[in-house]
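My structure is below; once you've seen it, I'll send some questions.
The other protein chains are all here in position, but one chain of the complex has been omitted.
== subunit A ==
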Amino acid sequence: MKRKMIIIFLALTTAAFAADSAIYGEELITNILGYGKEGSLHLGQWFTVLQGKYFSIGFLIVALGIPAVFLIHYLIIGPKVFSHDRKKIPVFTIFHRVIHWIAGVSFLVLVPTGFIMVFGTTFGGGEFVRICKDLHALSTILFCISVVPMLIMWFKEMLPTMDDVKWMMILGGYLSKVKRPIPAGKFNAGQKMWFWVCTFGGILMILTGAVMFFQDFELAIIKSMGLTQIDFLRLSAIVHNILGMAVAALFFTHVYMSMFAIKGAIHSMITGDKEEEEVEILHSTYYKQLKEQNKV
């Protein structure tokens, strides 16, 4: 009798488990019936084609093409070198720097592990890629901590201005070696572009990544939009990959600019101070403001 009860209990709980699933329960039927059929979103097929053919090509272009462009830039035009003998201008508080580096450390893990997963076959799959997958998930926590403070602390200075249009027209002056004042406030248009992709794009990366990590859950908002959980997963994977390319591309640019293109620029994020000449040339509008306020 007791044994029978246990069996009935087990049978009921497993049935409940299956019914609770947002993928393998009721929605399984809609997925099977709707897959690739007229009226469906065709996300299964879109994902198959994109992931099967195009995502890896896109990431390959980002991983090889962008560093190649920078190498050519470095060899032909070369880095900008500014005098380190003039005064230092404090630009980043300790709070700015700590938040920046929490995000920075997370990116140093997120970007390489992401690439390892995209090119999983090259790395042989198995344990190594699995560990990278876990590290990718873990380092997201660091990024979660830093992204909101970062969004708030630089929000005002990152808003677009007329300088950004002018900056874009001359590509920030990076195509010539001549030291001419470049129209830019505390942050130039390139930095702003990176900031917005990193914060709002980054938050979207966290959300789509979390969707894929937790996989089997129910969200009322998604259901009310008429999206099944499996289509939500497909959409998340597509968005995560495309946005991932943009984030990686801008991340490489950010690293190149701070470490190679402008000699010593990375020190401002360590000590908090920028070289006066660097500010005068690359952030001319900001420099004028500081002059007016007698801060330099």
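Annotations for the structure displayed:
The rule is short, and it goes like this: a residue touches a chain if its C-beta (ideal position, glycine included) is under 8 Å from a C-beta of that chain, and two chains touch if they have at least 3 such contacts; residues count from 1.
Everything that follows uses one rule, which is that contacts and distances are computed from a predicted model.
Think of the chain that is not pictured: of "Extracellular solute-binding protein", "Formate dehydrogenase", "Membrane protein" or "Cytochrome c oxidase subunit 4", UniProt labels it "Formate dehydrogenase".
For the chain missing from the display, the contacting residue among A:H73, A:R97 or A:K133 is A:K133, taking the whole complex into account. The residue touching the chain not shown here, chosen from A:I89, A:A103, A:I182 or A:I230, is A:I230. Taking the complete complex into account, residues 14, 17-18, 23-24, 28-29, 31-33, 35-36, 44, 47-48, 51-52, 56, 117-121, 124-126, 129-130, 133-134, 137-138, 212-213, 215, 230, 233-234, 237 of subunit A touch the chain not shown.
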